[in-house]
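Here is the structure we will look at, set down as structure tokens.
Here the complex is missing a single protein chain, while all its other protein chains stay put.
By letter and in written order, the chains are A, B and C; residue numbering begins at 1 in each of them.
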Amino acid sequence: MSEKISRRDFLKLASVGAATTAVLTGCGPASRYVVREPYTKMPEYTYNGLSTYYATTCRECAAACGLVIRTMQGRAIKAEGNASNPVNLGKTCARGQATLHGLYNPDRITEPYKGIRGQPLGRESGSVLDWDAAIQVVADALKNNNPSEVAFLMGMAPDHLFDLVSDLTAAIGAPAPVRFGALGMFESRATLSKAAENLLGQPAMPFFDIANADVVLSFGANFLETWLSPVAYTRGFAKMRRGNPKRRGYFIQFESRLSQTAAKADEWIPIHPGTDGLVALAIGKLVAEAKGGVTPRAFASVNVADVVTKSGVALETLESIVHHVVEAESPVAIPGGTALGQSNGLSTAEAVLAFNALVDNFGKPGGVSLSPLSPNQNVYHRPASAQEMTDFIAKMKSGGIKVLFVHGVNPVFELPKSLGFAEALSSVPQVISFATFPDETALASDYIFPDHHGLESWGYQRSVTGTQQSVLSGAQPVVSPSYNTNSTVDVLLRAAQLAGGKFAEALPYADEVAFIQSKLTNLIGETDGSFVAPEINTFAAYFQQHGGWWKNAAELPTPSAASALGQGVTVEEAEFAGEGEFFFVPFVSPTLAEAGANKPWLQELPDPTTTVLWNTWVEMNPETGKELGIENDDVVKIVSEAGEVEAPVYLYPAIRPDVIAMPFGQGHTAYGRFAQGRGANPADVLGLHFNEAGDLAFAGMRVKVEKTGRKQVLSRLEGKLGVYGFIEEK
Amino acid sequence: MATELEQAGFTNRSEEELGGRWGMVVDQDLCTGCQACVAACSMENNVPFVGEEDAGYGRAMHWIRIERLWESTEYPEVKMTPFQPTMCQQCHNAPCEPVCPVYASVHSDSQDLNLQVYNRCIGTRYCGNNCPYQVRAFNWYDYTDARIRPELTTLQNQLNPDVTVRRRGIMEKCTFCIQRIHKAEDKAKSEGREVEDGEFTTACAQACPASAITFGRIDDPKSEVSRAATSSRGKHLLEELGTLPRVTYLAGGA
Amino acid sequence: MIRKFFEWIISPMGRIAALIVALSLFSLAAYGIYITQQSPAQPIQFKHSIHVNLQVQCLYCHPGALRGASPGLPTLTKCWGCHQQIAKTDTSPLLAVLKDFVLNGKDIAWVPVAQVPDFVHFNHRPHIAAGVNCEDCHGDLSKMEIYENPQVLNMGWCLKCHRSRTEDNIQNNPQNDSQISAVLAEKRTKLTDCGTCHY
Partner (left out) sequence: MASYAKPLARQKHAEEHEEDPRQHLMHDPLPRGQMNAMVMESMRETGPIFWIITAVLAAFVVFALGYEWYVLIMQGQGVAGVTRPDYWGVFLVNTVFWIGISHAGTFISAILRVLKVESRRPFTRAAELMTTFGLVQAGLSIFMHLGRVWLTYWMFPIPNQRTIWPDFHSPLMWDLMAITTYLLCSTMYLFLPLIPDLAMARDRTQGGWLKVFYKTLALGFRGTEGEWKNLTTAMNIFAFAIIPVMFSVHTIVSWDFAMATRPGWNSTVFGPYFVIGALHSGMAAVAIVLFLLRSTMKHYKYFIRPEHFNTIGMLMLLVSMAWAYFYFNDYIVPWYGGDIWDKLFQEYAEEGPKWYLWYTMLICNIAVPWLILWNRKWRETPWLLALAGILINVGMYLERYIIIPVGVTINRMPFTWRQYEPRIEIPMTVGTFAFFLLLYMLASRLIPLIPVWEVQEGQEAHLIRKIGKAEISTLSEME
């Protein structure tokens, strides 16, 4: 321990020394002689003055991108992409880069606490426990409660912890762990897999091979921002655009606002919210007619003229699109985002998949197929839909849950207020959080037993979608833990041992690494993988070294087109809840996503389309603004049937005049100094409306906009004078 | 080599243009404006964050910023210009260099880069004023001093020891990750060879998910960057000023 | 008041007083500069001379110098590796300090002396590769007990060497070979380039 502490202090001091310098030399050294914290006991590998690189997995979202972390003298310095990981092939997104600001975040939870619900964290409010006591608490919680009343709520990432908990719950007869994340909610994953089940034959995450497509129709899927696996899809996009020297891929985006993805489209079609499915069908019908022959049943029923009026997409536009599609060798259509977050989301998804069936790209390069299951996985397990979360919350309220374990998710912030998770927590006798950061949920828990940061911990993570290969991405600690935290897996293992009996039997592992290796054993035989190893120790070593294990060949289950075309697809008109003159479109902030708000450099990054930093804004068309007498930076109140939220206005020329949009990611009431009390959370106004697949119809609401008379100047990277002109300022 | 570059996107075929050492190509048709390069650059080069108020006032320290303007703001014909990552163009005839009274902004003859020598800078800000691309960032406060910003004490563990941490009153800018250049050259030298193309790259190019940024030797006609630069879509920013930038932009659109 | 002062200051007495004040201020400043040039106190009075004269190679304790910027300091185990076998360790009062450090598992807070400011990116490797010996910069340690810099490590000193070694003169280029002089010229540009050390 002393060695670790001394190293940490040394690092602090050295970096402070590097950063602070005497006034009179300005850029000069802090003093003539810096008395360095002794580092004479450092392990030999940090002794040579060179950097060491560790392969691990990015935990900022569930996409399972591989990272290679450059460390120097025991501290992580730079996150770089793992070039051999098929998901990101050496690339990273901004959040992956900023993961170090999570690791070295000043607001991490440093030791296990017995918290006081709702109180800000700190020695005065909560009392510090030691880990033995903490594990005792967990053990008692497991043992003294009826298994059916023990619940695990976990993050989106299908990782080793999820496997462990699944084993445990299965063994003791507790309900399977529930996985949830705001990203999953806004991506409508349940809808996608349901649509896949209905049309493609099995409940899996469909995979859209845009890399080899030459015409891409995206119905609200913002796959360049946060959708499913942004890095992978961005790679695909680049290949689609410039990969083929002969032909430049053509990309059309249907969305009611010009999102970052739409900004890259050759055609952005500001479509009336909720009519994506109709448009898909209409295009399909026109394509079928253009190709000649009999129009498949799926498209027979749709009335094009009717669609034109409803969607506000001119017939000429449709025809030009049809022309593109007919010309194309491998067109593909993607459903996602706001298109699925409607009351008719499922049928929209089905319509789009049916269109893909029509252009006959199933299983073909540049077409649609099913994402392969990752190694050592036999069935696709998707995160809970909002509907299922409501049931879960109902169970909490009814007292059906006596102890709740929360890890890797922050439902108090991520779930719409109207679901009432925060209230439901109060009716759960014991809530134990494993949060790394003091987020809202952690502060509302009885105990916080902080997990290591992702870069300090072992593990593996499955890639759900984004690559054609089957990938199991490996994680290993790149630095020794900075604080008195403990791996949740170890905590559960030891707790199970303490609890004894069936618990101990369920988890007969010495420690986290032993458990991970046990999960890897079935891969040892595999010969078509990224590496082959005779026995587990070698395999585990390679696994850490390569940053995971993946099949060399693409293996995509191919759906059958016939079944998809055979059945009729009817898209009801979307219903919009509440009254008000505007449609409300929340979208996930491309730079912050759901958990980035506590990383200062992510806050400092401008939103790609509006260039707003450090805050939340309301996107409104300037025309609308003129009508309502609202100017830039006027704080408006958005009132829906479910609630209200306030934020300053950004007059955004590229949004439908009847649509109000707002980014999700800010508006924390906790979660550290960089996030707390900054911006507003659009989830506060979302009402309880679901699509046919049980996903939240988050884009299916009407809202009112009220002036508050206050002004709050938004920080923008752009200079307003140059971008929007200076004359009218006079 | 010259012949290779003759059919180049380079419109200005002066001798300097054909020379040069390090170059970068940015494909605006691929750039999705995702800000990964900005984050990567800031992490690699110890660029401080300045907070909401200062960033809003124009003091953000980004060494690379992704610009976007509007071709038309009239709905529904509204059109956004392609995202344009703007970093120091490493001009061969750099306007920032001759105006510095103390050689803090100076040309590197061995690397053909614009250097900013932090410890020499006295903060006249003439270079920033004279830079047509407005890519220089000035340290308005001690943004990196943990005594002033206690939240940095832990974050500073992430600082890159290969890059100087700047203090107040100093101008700074993109360096083409010169510390990586030096590392690679050092390594190559110790193994008695030249630096190979693609052996290393800048932080932004390394991160870019769309591979919109290419970096390498432009005096080597076989290098990836040279080939990219010869695209007919190639252009330089503010070419009319004759600053001979080392960054080529490939136009967006079909 | 002012008048009084003026009258006093122009009186011989006053002039002498003024002179004394000026002198004392000057000498204070000089002293201030002087103390910044002194080597700091070290936790162990480590005698380089003994070790060097015992034929211990520099790189044995400072192997980092071969590869990178920081030469590194010997770990306790490295010190102890030899010293536990040396009888003198138990007798000598100086070594008692080391013994105490080792046995109580304390870290030795060495204070680096030959250090450059953090805006200078010095790297040992290329210098050693260029055939510069340790003593060329660090002085003859076989005669030095506690280490102190033989000269002020400032930019002029660095440049002096960089320039002299790349000068196209008789000892760098004995038979005035044009190729060699070209190489020298290139080296010179590189070695006098600000960006070689400052970035």
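As a working rule, a residue touches a chain if its C-beta (ideal position, glycine included) is under 8 Å from a C-beta of that chain, and two chains touch if they have at least 3 such contacts.
The structure presented is a predicted model; accordingly, all values stated were derived computationally and were not measured.
Although it is left out of the displayed model, the omitted chain contacts the following shown chains in the full complex: A, B, C.
Among B:T86, B:Q179 or B:T248, only B:T86 touches the chain left out of the display. Touching the missing chain, out of B:P82, B:G128 or B:G252, is residue B:G128. In the full complex, chain B contacts the hidden chain through residues 54, 57-59, 65, 67-69, 86, 95, 98-103, 120-126, 128-130, 132-134, 136-142, 168-171, 238, 241. In the full complex, the hidden chain is touched by chain C at residues 2-3, 5-7, 10, 154-157, 159. Counting over the whole complex, chain A has residues 23-24, 26, 718-723, 726-727, 729-730 touching the chain that is not drawn.
Everything below uses one rule, namely that only the chains that are shown with their structure count from here on.
Taking the mean of the C-alpha atoms as each chain's centre, chain A and chain C sit 52 Å apart.
Between chain B and chain C, the centres computed from C-alpha atoms are 36 Å apart. Touching of two or more other chains is recorded for residues 18, 21, 25, 27-28 of chain A. For chain B, the set of residues that touch two or more other chains comprises 118-119, 161, 164-165. Contact residues on chain C toward chain B in their complex (touch as defined above): 69, 117-121, 123, 125-126, 129, 186, 189-190, 193-196, 198-199. Of all residues in chain A, those touching chain B in their complex are 8, 11-12, 15-16, 18-21, 25-28, 72, 75-81, 88, 90-98, 100-101, 103-106, 108, 224-225, 230-231, 234-235, 237-238, 241-242, 248, 258, 260-261, 263-264, 266, 270, 482, 590-591, 600-606, 608-609, 611, 613-615, 621-623, 653-657, 673-674, 678, 713-719, 722-724.
Here chain B touches chain A in the complex through residues 27, 29-30, 32-36, 38-40, 42-44, 49-53, 55-56, 58, 60, 62, 65-70, 73-76, 78, 80, 83, 118-119, 121, 144-147, 150-161, 164-170, 203, 206-212, 253-254, going by the rule given at the top.
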